[in-house]
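The structure is given below, and queries will be raised subsequently.
The complex is shown incomplete by one protein chain, all other protein chains being positioned as in the whole.
Note that the chains take the letters A and B in the order they are written out, and that residue 1 is the start of every chain.
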Amino acid sequence: MKTKKFIFNKLIEITILFFIILTILFFLFRAAPGDPITRMVDPNLTPEDIQHLIAQMGLDQPAWKQYIIYIKNFFTGNLGHSFHYGAPVSSIILNRMPCTILLFTTSTLLAAFVGVFLGKIAAWKKGSRLDNFLSIGALLCHTLFIPWFALLVLWILAYKVGWFPLGGIISPELWIWDTSIFIKVLDVLHHMFLPLLTLFIIHLGSYLLLMRSSMLGVIKEEYIITARAKGLSDKVIRDKHAARNAALPVITSVGLSLAFSINGGALTEQIFTWPGIGRELIFAVSNNDYPLAQACFLLITAVVLIANLIVDLLYAYMDPRIKY
Amino acid sequence: MKNTKNRPENKNHYVERFTKGWAIYIKNPMGKAGLIILLIFMLMAIASFFVPLLGPVYDPMTGADPNITYSTGPSFQHWLGTDFIGRDLFVQLLEGAKVAFIVGLSCAFISVVLGTAIGMISGYAGGIIDTLLMRVADIFMVLPSLVILLILASLWELSIWVIIFIIAIMRWPSVSRIIRSQTLSLKSRPFIEASRVAGASNFRIIFKHIMPNVLPLAFLYMTFRVTSAILVEAALSFLGFGDPGQVSWGMMLQWVWSSGHMFQAPYWLLPPGICISLLTLSFYMLGRAMDEVLDPRLRKEGEGE
Partner (left out) sequence: MALLRVENLSVGYKSKHGLIHAVNNISFSIEKGRSLGFVGESGCGKTTLGMTLMGLLPENASILQGDIFFNDDNLAGFNDEKWRTFRGKEISMIFQAAMNALNPVIRVDEQIAEVIAIHNPQMPRTQVFDQVKKIFDLVEIPEDRLRDFPHQYSGGMKQRAIIAMALACAPKLIIADEPTTALDVIVQDQILKEIKKIQTALNTSLIFISHDIAVVADVCRDICVMYGGQIVEKGNREEVFQSPRHPYTRSLLESFLTLDSNGDIKVPEIRESPDLITITGGCSFAASCKKKCEKCENRNPGWVNLSSTHQALCFEEVIHKD
C-alpha cells in the first residue's frame, strides 16, 4: 500500500518536473533569434498547409495563448511536423524509441551485472594480481573518450577485420524477402554488437570501480565477521552477506549516472548510425529541424525521469530499511 | 575529517596542513603518475603559445602547408602529419591541450564556486530554502548535459565561453550536495555554536568558520568536475557543435571522421583520443589520491595519520 503511494507521489513529482522543463523549452524556443513561424513550420510546404500548421500551433496568437496551445498539443501527442521527413514528429520518434530502449537497457543491465560481479571479486581478493588487473582495466574503461573509442571499435572490428557491419540496425536485403524471424533477430544482434560492446565497456569500468570500493567498505563491517563466525563458506559470505549490501550504493549511482549514460548513448548511436532517438536528435539539430529536435529532447527527458523512478523503486526493493 | 576539527587560526596552519597532505599525497603511486601525466599536458599547453613563432604555416586553424593538398603521415616537417588541407596535426594537438585546460579548469572553477556557495547556504539556512535549492539541484542532476547543449546549439551559435558556462551550470548540484552535508555536520560542532552565541553574524560564521573547512573538499570535487567538463566539450565539438573558431581535440576527431579519413589515417585518429582519455585519467588519479589525503579512512592500514 505504501509503495503504491510512493509511486503515486513520485509520478506527480515527475509530471511537475516535466512540466517545468516543457515550459522552459517553450520560452527558449521563443527567446532564440529569428521568427518562430519559420522555425516551427517547414517553409517548403504548400501555403494552405503552412496556414493550417500555423493555426494548429497557434503561432498567430499572443504568446500566452501559444503557450496554452503548446501544452495542449503536447498532451494530445501533437508535436509538430518534421521538415526533413515531412511527417508528424510523433510517428518518427515512436519509430526510433524501441531501438534506443533496446540498446540502452541491454548495455546498462549487462554492464551493471558484469561490473558488480567483477567488482565483487576484485574487492574480495584485494591486492591480488586479478584485482590489480581488473582495477586498472576498469580505470582505463572509465576514462575512455566515448566517440573515440567507438571509432576505434568501428575501425578495427568492422573495417579492418570485417566481422561486423559498419552501421545501421538491419541489412535491408535480408528484410525484403520472406526471411524467417530467427534470421532477422540474428541480423539485428549482429548489427547491435558493436554499439553494445562500446557502451558495455564504457559503463563496465564505472560499475566495477564503484562496486569494488563499496565492497571494500562492507567487508570491514561487523556483520561480515559474524558471518565468518557462523562457519559460512567464503562464497556465501561474499555473495549473500557482502555483495547484497555493497550493491546498494551502486544502484543509487546507476540513477545518478543515467544522464551520463544518455550522453554516451547518443554519441554511440551517432557513430554506429543506430537509428535511435539520440541520433535523431543530433540529426535534427544539424539540419535545423526544430520540431523534431524538440520532440527528441522531450522524449529523452521523459525516459531519464522514468528510469530514475525505476531505480528508486529498485533501491527500495533491495534495501529493507527503506520503506516508502 | 580529522583536520577540520581544529580551526585554521593562521597562515602557518595552512602551510602545515599542506605539507602534511603533500607528504601523504606523494606516497601514493596513483597520485604521482597522475601528476606526471598532467605536467606533460601542461607543457603541451604552454608550448602552444610559442607556435606562432614558427610562422603562419603552423597556425592550427588557418595555417596550411602550401606543398601539401591531402592528408599525409608523420614526417620531419610535420611530426604527426597533416590533415586534408595541410594543417599540422601536432600543432593542433598542442592547441587542443590548451583548450582542454581552459575548458576543464574554468568550468570546474565556476561549478565548484557555485556548488560550494549554494551548498553552504542550503546547509546553513535549512528549512524551505534548503528544500527548494536541493529540489533544483535534483532537476539539474537528472538532465543529460550533452543533450541540453545540443538543443541550445540548435538555437544559438555557442562560443567556447558560453559552452563552458553552460556545462558549469549543469554540474554544480553534486558539489552542492556534498558541501551541504559537510556544512550540516559542521553546523552542529561546538565552535560554531560558540561563535553564534558570541554574536557573530551568519555571514561571518559562513566565511570565517564554515568556508575554510569545506574548501578542501570543494577542491577535491574540482578535479572530478574538470574531467567531466573536458569530456562534454569534446563530445560537443566532435558532433560538430563546438566553437567553430577554436581548434580542439574533439574538433580534430570531428574532422577526421567527417572528412572520411578515419579508416585511412590512424596518425590522425589516434592522438586526439589518446590525449583526451589520458588527460581525464590523470585528473581522475589526482582526485583519487587527494581523496586519500582528505579522508584518513581510505588510507592503508599502518600508514598512520
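Quick note on the criterion: contacts are C-beta pairs under 8 Å (C-beta built on N, C-alpha and C of every residue); 3 or more make two chains touch, one makes a residue touch a chain.
Worth saying up front: this structure is predicted, and the values here are computed from it rather than measured.
Of the listed residues A:Pro33, A:Pro47, A:Pro172 or A:Pro320, the one in contact with the hidden chain in the full complex is A:Pro320.
Checked against the full complex, the one of A:Thr38, A:Ser91 or A:Thr226 touching the unshown chain is A:Thr226.
Where chain A meets the omitted chain, the residues involved are 221-223, 225-233, 236, 240-241, 244-245, 248, 318-321.
In this text, only the chains that are shown with their structure count from here on.
Those residues of chain B lying in contact with chain A across their complex are 139, 141-147, 150-156, 174, 227-228, 231-232, 234-235, 238-241, 253, 257, 262-263, 266, 269, 272-273, 276-278, 280-281, 284-285. Residues of chain A touching chain B in their complex: 17, 20-21, 25, 28-29, 32-33, 139-140, 142-149, 151-152, 154-155, 159, 256, 258-260, 262-263, 266-267, 270-271, 278, 281-282, 284-286, 288, 290, 293-294, 297, 300-301, 304-305, 308.
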